[in-house]
Every structure is written in C-alpha cells, then in structure tokens.
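Missing here: one protein chain of the complex. Every other protein chain is in place.
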Amino acid sequence: MTETELLMWARGPALQVATVIFLLGILVRVLEILVLGRKANLAEARGSAVAGGLRPIVSRSFPDSGTLRRSTFNVVAGYVFHTGFFIVLLLFAPHILLFRDVFGFGWPSLPTQIIDAITIVTIITLLAVLVHRIQHKVMRYLSRFQDYLVWFVTILPLVTGYLAFHRIGLTPTMLLAIHILSVELLMVVFPFTKLMHAFTLFMARYYNGSISGYRGVNS
Amino acid sequence: MSASFERGINAFKEQIDAPVAAFFSSCVRCGLCAEACLFYTETGDPERTPINKLEPMRRIWQQEYSFWGKLASSLGLSRPVTDADLTEWETLVYDSCTLCGRCSMVCPVGNDIAYMIRKMREGMAASGHAPEGLIGATRRAVTIGSPMGVKLPALQAQIRHTEKDLGYSIPVDVEGVDYLLLLSSMEIMNFPEFISAIARIFKHAGVTWTISSEAFEATNSGIQIGVSEIAAELVERIVAAAAKLKVKYVISPECGHAYMAIRWEGPNLIGRPYDFKVVHILELLDELRAAGRLKTSGKETQRLTYHDPCQISRRGGVVQQPRNLMHEIAADFVEMPETGTMNWCCGAGGGVSSNERADEIRLKVFNRKKKQLDQIHPDAIISACSNCRIHLEDGLEEYEMDIPVLSLTETIAEHLLDREQNEGQEP
Partner (left out) sequence: MTEITNDSEFRAALDRLDAGQQRLVAAGFVKSVLHLCTDERIARVLEVAGDPGASSSTLAEALKTAKATTFDCHTRCGSEGDWLEQAGYFVARAAVAALTPLGQMPGGVAWPAAMSARMAQTSKSIVTGENTAGQESENQYRLLAGFLNS
C-alpha cells in the first residue's frame, strides 16, 4: 500500500468503520445503563429530585476546597489536559473544516501558534499525569491495563497531530495518515473503556444529585 | 435466613440499577474519593479507597450487565467473583466504611459510592460475609425487638425511673396524640436521660406524644448489615404501631442511621408510602423554636462546636436545624473546619462500632476528627447521635483530649425557660 492509499483508506473506509463503532458503541453503553432503570422513591420528598439532579452536572466540575487542597495536582492537571484537548480538537482551523464538511457549519478558530502552545502544554501535562498515576499509591493501586491504554490513545492524537502539523520525521502524507489513524484508534477504543465517562458522567452526576436533592442536600 | 455464595451473587445482581451502572461506567480511577475518606486518610492504605471497596460488585456489573463484559464472560475471558474475593473484601465493606457518604460528595464524575456500598452489603450479607457483631445485633433486633437486647420491662424500668425524677408520667401507648417517639437502644441503655429531656421539652412546648410498647426501637440493624427483608420487617413494626396509635408523626431520635432507615429507606423497603410523616427530633425542635413554642433562657458560655452525624446531615438533609438550635443555647458556637454536609465522620456508624474486629481501626481513624478539633479548640462538642457521642468520647479519651460530648436535645432541655416554677434561669 502506498502512502497515499493509506491516507485515503484512513480518511475513507477506516473512518466510516471507526465512526460506526464509536456511535453505536456509545449508544449501546448508554442504553445498557438506562435499561436497568431504577425504582421510584416512595419516601416523602424534602427537595426536588430534578433540580437536585441538574445541579451537580455543572457544579461537580468544580471541586470543594478540601479536595482541591488534598489533590491539587490531580485537579489542576485534569483541568489542563481536558481543556487543552478540547481546545485543540474544536478550535484548530483544519479540524473545524472537517466538522464543516460533516455538520454543514463551522465556527471561528484560534490562531495556530496558540493551538500549538496549548498542544505542547497538554502533552506535557499528560506525561505528568502518567508519572503521577504510576507514582501515587492510590492511583497505582487502582490502575488497570485499561487506564494505561486510555492514556495512550488520548495522548497519541495530540502527539501525532503535532508531528503532522510541523512535518517532523516522515512525509506529510504519512504523518497525516498516522494522525487520522490515531484518532480512529481513540474512537474505536472509546466505547469499551472509561472514556465513556464523557457521556455517562452526566447520568452519574444527575443520579447523585437527584438522590441527594430528594433529601434536601446539595451534592 | 441461610447464606450461600449463590444467594450472594444473586443479591448483588438484584441490586444493580441504572445509577450503579452509570457510576461504574464513569469511574476514571482518579482516586479523589480516597482523600475524602477518613479510613484512607488516617491509614494511608490504598485498599481503603472508596471505589475499591466495590470492586467485586463492579466485576459482577461488568460481567452481567455490560454488553462487552457479558461477551467476554461467555468466552471465558473474564475472572468471575469468588467466595474468596468476598472474604477478602469483608473488612473493606464493613470495618472500613460507615456509609458516611463523603466520597459521594467529591467524586468528580458524580458517583454516589455510599449508595453502592449499601447495596453491596446486601450481597455480602446474603453470601454470609457480614461481621459477627452485626449478625448478632440483627438477630436480636428481629427476635427481641432491639439489637442490644433491650426488652420492654427494661424500657419500662427506665421510664419509671424518669417519671420519678420528673414528677409526672411518660405517655405510653396513648392513642390519638400527634407524635410517636422512637428511641434507640443506645439511648435507653447508655443515655436514658434523653427520655427525661424529651419529656420536659414536650411538656414545655405543649406537644402531645407517646411511646409505643410494641415498637419503641429506632435502630435498624437490617440497614447496617444489608438485609432489606429484615430492615423492612423492623420498619413494619413501627408502621403498625403508628397506625394503631393513630399518630400523625413519628419522631426519629438522636441516632443517625435510625433516621436514614425510617425517613428515607423505610417506604421503599416496605413498598408503600407511609400514612404518617417522619421528623427527626432536631427538625421538630427547630419547628417548635420557629413557632415560638420552645423558649430557652441563658446560654452556654463555653466554646461549643457541633459534630454533624453523617446520616442526619449529609445523607439525611437535616443540616440547618441543629445550627438554629445551637444559636439559641450557645454564646460561643464555632463551626468545625469543613462542616455541614462536608463534616468528617466520627468513624463509628454504619455498624462499625458493633464490630469488635474494627475496634483498632475505628480508634485510628478518629484522628481525622481530632485534627478538626485541634484547629478550633472547643470546650465541648455537641452532637445529635448517641453512637457518635460514645465513640467521640472513646476517641477523645484514647487521644487524651479532655472535651465533654453533649447531646443537643439534652442541652436544650437544660435551658428550657421554666414556665411552671418562677425560678427563672437554669444555670
């Protein structure tokens, strides 16, 4: 297979398969949760379960002061790499062009120098996150193969994207193909791993808040 | 009630609902829950990370209720949960957790871990992996009516003693009054002055109330061990008594888990709503205060702080009421650092104090509460749970701290404005 054929394959059939697995996988995982259902609460409510449930969807993204103090690295690094990842994904001009092709509309982009800097910061943060995961006794104890796999498939698009943009090491065609394939790897791995939290956390936060809100507690 | 591994696995499966699945799906293994749990912070033992306490249940969820997990399982690619696993997890689920719920407040993806531990105990108990002390307590609760073996004659003796001191009678089995008071065995055995305090307050405020000779026990061991059938049976006794005496309200006394059991779990355990309302004694006292029916005089001048019993405050929703009451009787009320719904557990609830095997760790994790106290230096601690009280006293003694622990209800009773006699202030 030539480089160009690889790129065409990556952009074509591979992307289609990856997208199907990604979307179908997410759907299955979400439905799997919903289908279990939960029993109605027969106790007399003190507060609103719905209002209580909606609250942590936003508020849980902001830790209490005790958690911030005790787990500063975890919290700050978490903010940095998540924000960095999404900025690079959504505000980089070439990505926006892709989305325009798919959705029919785009949006303003950030200057590439800024995206570049954010990419570096995100990559460094992710490296630090890995070191932390290995060194911190709780995280080390909790971590399974999946946690390291997810780390790998998350950092890979950032690294390959950076290399592709700066044309380092291989031909531009090859670099782009690898980058696209790394994204597809992420998409394919996504529904089978904790990356699902991107969708299921809305449900988890809602359930948490509604259980507490019913009792009149802001959680 | 015969336990077996199969019954246990089935119980685990039955307990898994949409929230549990959402929680397990979302966990990113960040470990923030560890830093919120006193059993981790005071031991440094990563096994005690809250989400780890659920590992067997997580595996069952994955293998039974997730598409790929089921597939992997049917291909023989997954590791089923064994009886040995459950044995290994017993001390994590029972000795190292009070169901305090602090982990549930900090998890960034929103997992209610305490909710899941409660469910996990159903599987553990059904498979025969609950601690001795709790099994005994539950058996006594079912057969005698009290986990501590307090029989009606004992309560009657305490009541007679109280009546002699008060000079008036305590209502028992009186029909048609507004409130049915429950008592925890801890109060009847260790703090019987609580009965006197309640009687004085209710007389002062003009509350019509009664105790039921058929259902006086507030503690629900079924909740602590994790056997819902038993928990339901214990609730049914109270429901029957409330119906027989035609009361409008049932009062949950100063016991944390009793409140959770009767107020929040009760109707769900018995499968139908109540015909009465449940109030925690602190809720009632605060209502009386707001209505001007609870008049106090004089304030404690010593520096007081309030320890939030987890099941009443964070898990129960009675947070502001004790503070309103504290302001009535305390001239110098200082909050603990990290207070209210983020206060730290005393370390003894949820069956931990009934479990002798957990004595060492229970005293060790008290250090967390000690650190809070070291920051504010109170002269005394006020709380509203008999188990918290006794355990705080034990911990304070262990760490050589000379700080009395008082009941909020009893302290209010000490400050009641005496309307009958014109003696005025109580000291």
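Quick notes on this one:
Chains here go by letter, A and B, matching the order in which they are written, and residues are numbered from 1 within each.
By our rule, a contact is a pair of C-beta atoms (placed from the backbone, for glycine too) under 8 Å apart; a residue touches a chain by one contact, two chains touch by 3 or more.
This structure is a prediction, so every number in the text was calculated from the model and none was measured.
Although it is not drawn, the missing chain touches B when the whole complex is taken into account. Annotation: of B:76, B:167, B:206 or B:271, B:167 touches the absent chain (contact as defined above).
Of B:57, B:81 or B:148, it is B:148 that touches the chain left out of the display. Of the options B:26, B:111, B:221 or B:252, the residue whose C-beta touches the omitted chain is B:221. The residue touching the chain not shown here, chosen from B:128, B:351 or B:378, is B:351. Considering the whole complex, the residue from B:193, B:236 or B:338 that touches the absent chain is B:193. Think of the hidden chain as still there; on chain B it touches residues 133-134, 136-137, 140, 147-150, 153-154, 157-158, 160-161, 164-165, 167, 185-186, 189-190, 192-193, 219, 221, 224, 302, 348, 351, 353-356, 379-380, 386-387, 390, 393-394, 397, 404, 414, 426-427.
We take it that only the chains that are shown with their structure count from here on.
Each chain gets a centre from the mean of its Cα atoms; for chain A and chain B, those two points are 38 Å apart.
Listed in rising order, the residues of chain B touching chain A in the complex are 16-23, 25-32, 34-36, 40, 44, 46-47, 49, 51-52, 65-68, 104-112, 115, 263-268, 271-274, 277-278, 314-317, 319, 338, 341-342. Listing the residues of chain A that touch chain B in their complex gives 28-29, 32-39, 41-44, 46-47, 56-57, 60-61, 63-64, 66-67, 70-71, 74-75, 78, 136-144, 147, 192, 194, 196-197, 200-201, 203-209, 211-212, 215-219.
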